[in-house]
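One chain of protein is taken out of this complex; the other chains stay put.
The chains carry the letters A and B, assigned in the order they are written, with residues numbered from 1 in each.
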Amino acid sequence: MSESSTMDGPGGPDRRRRLARLAYGAFVGGVMGFTLTALALQWLGTAAPATLTLFQGIALIITAATGAIGGIMVAMSFSRRLYNIENQSDESDPEEYGDAAPLLRFAGTGLLATAVQFAALALPPERGAGDIVLPLIMAALLVQLWANWQLWQRSDELRRAVTLEGAAIALAAIILIISLWAPLAIYGHVGFDPLAVVIVITLANLVPSLWITHRRGL
Amino acid sequence: MQNQLKALRVAKGWSQGELARRTGVTRQTINAVEGDKYDPSLPLAMRCARLLGVPVETLFTDIWEPEEEG
Partner (left out) sequence: MFVSDSLTHRDQRLQNRLKEHRLARGWSQGQLAEELDVTRQTINAVETDRYDPSLPLALRAAKLFGVPVEALFLDDWMPKERR
């Protein structure tokens, strides 16, 4: 998210404002995330979360988190006021919203698509449900691809450099992880659950890019 | 590399956003350059220099010196 690097001001008002922002964002995000998850589960009439496996649980957490953050980003892209609440800075520029909004919209849309993808992945595979769930996942993946392409087109040199750095690190991490995992699975030390694989790959992609974005003060 | 971007930008009376718009990048990029978090590309550096009316070497100083021939 485009939170400019601000100096840490005096403890009082700045801290309260930041906590308020966090609380507000978490609340909105939490509500959205939970709703999305609940809808996903309801829709195919599955049981309550009591009987979920570990990886299904993690998938639902990813759904909630990406749904929440994605939802906030899309909301900010439509509401200048919301954007301003989240982005206070001495150097803030009133005209920057016009350029930031499309980026937020595409990034947020991509994250929402990820939420849909993982909500669908979290569902226990019922017979016949694959006819609906599989196309849904593919559609979500296509949306992510499209959103990332749109983001790239609209990225200037800094953002492109950051994107490429994150991607390179993510790729190295994923190759390392899978290369270790496969032989361990072959020799029976661990399982090789497909859901676990996609979760690990997704997290390996998300974490470095979030870290790099943070390092660059974006 | 040391850079005088902020000083010269402020002297011209421009905000980061203003300079960003004129050079075709985002304000975050100008901010990152000024904060030494990002080395600008050569084209960006040259455009900033041209807009601020100074040579590139004034804007960005590299402390390297060529080796003396023996």
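By definition in this document, a contact is a pair of C-beta atoms (placed from the backbone, for glycine too) under 8 Å apart; a residue touches a chain by one contact, two chains touch by 3 or more.
Predicted model only: the values in this text are computed from it and were never measured.
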Touch list for subunit B against the chain that is not drawn: 1, 21-25, 39-47, 50-51, 55-57, 60, 62, 64-67
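Just so we're on the same page, only the chains that are shown with their structure count from here on.
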Euclidean distance of C-alpha centroids - subunit A vs subunit B, Å: 34
Of all residues in subunit A, those that touch subunit B in their complex: 2, 4-5, 91, 93, 95-96, 99, 156-159, 161, 215-218
Residue ranges of subunit B touching subunit A (in the complex, touch as defined): 15-18, 20-21, 24-29, 31-32, 35, 37-38, 40-41, 44
